[in-house]
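A single protein chain has been omitted; all remaining protein chains appear in their positions.
Moving on to chain A:
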Amino acid sequence: MASYDVNGTAVEHDEEGYITNLSDWSKDLAQVIADAENIQMTDEHWAVVNFLREYYDEYQIAPAVRVLIKAIKKSMGPDVGNNKYMYELFPYGPAKQACKIAGLPKPTGCV
């Protein structure tokens, strides 16, 4: 199975780049995944990633896109907390790409 290299340690991921063991996640790993996705992590990216992880801790699933956006709007203001800007931060979608960086499972289904 393919893996990310985090300071010399291999962290396994699936065919699509989602880590297979969720407890392997670390900030350094997030940085490595972001690099692989061609994303420069900024404070705004981290705000999204951190919220996703908090939400996952509580609910064992990623939040609905609008729940995420509402939370980011609250913490970072409406210029960041809107759908369009989320796609600028994560061009492949705040649900899938941000989840990947946050070490969450991929949302499945008709989404």
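Quick notes on this one:
Heads up, the rule we're going with is that a residue touches a chain if its C-beta (ideal position, glycine included) is under 8 Å from a C-beta of that chain, and two chains touch if they have at least 3 such contacts; residues count from 1.
Keep this in mind: contacts and distances are computed from a predicted model.
Taking the options "(Fe-S)-binding protein", "histidine kinase", "Hydantoinase/oxoprolinase family protein" or "Sortase" in turn, only "(Fe-S)-binding protein" matches the UniProt protein name of the chain that is not displayed. The missing chain, though absent from the display, is touched by one residue of A:Ala10, A:Ala36 or A:Val111; that residue is A:Val111. Within chain A, the residues in touch with the undisplayed chain are 15-16, 59-61, 63-67, 70, 83, 87, 95-96, 105, 107-111.
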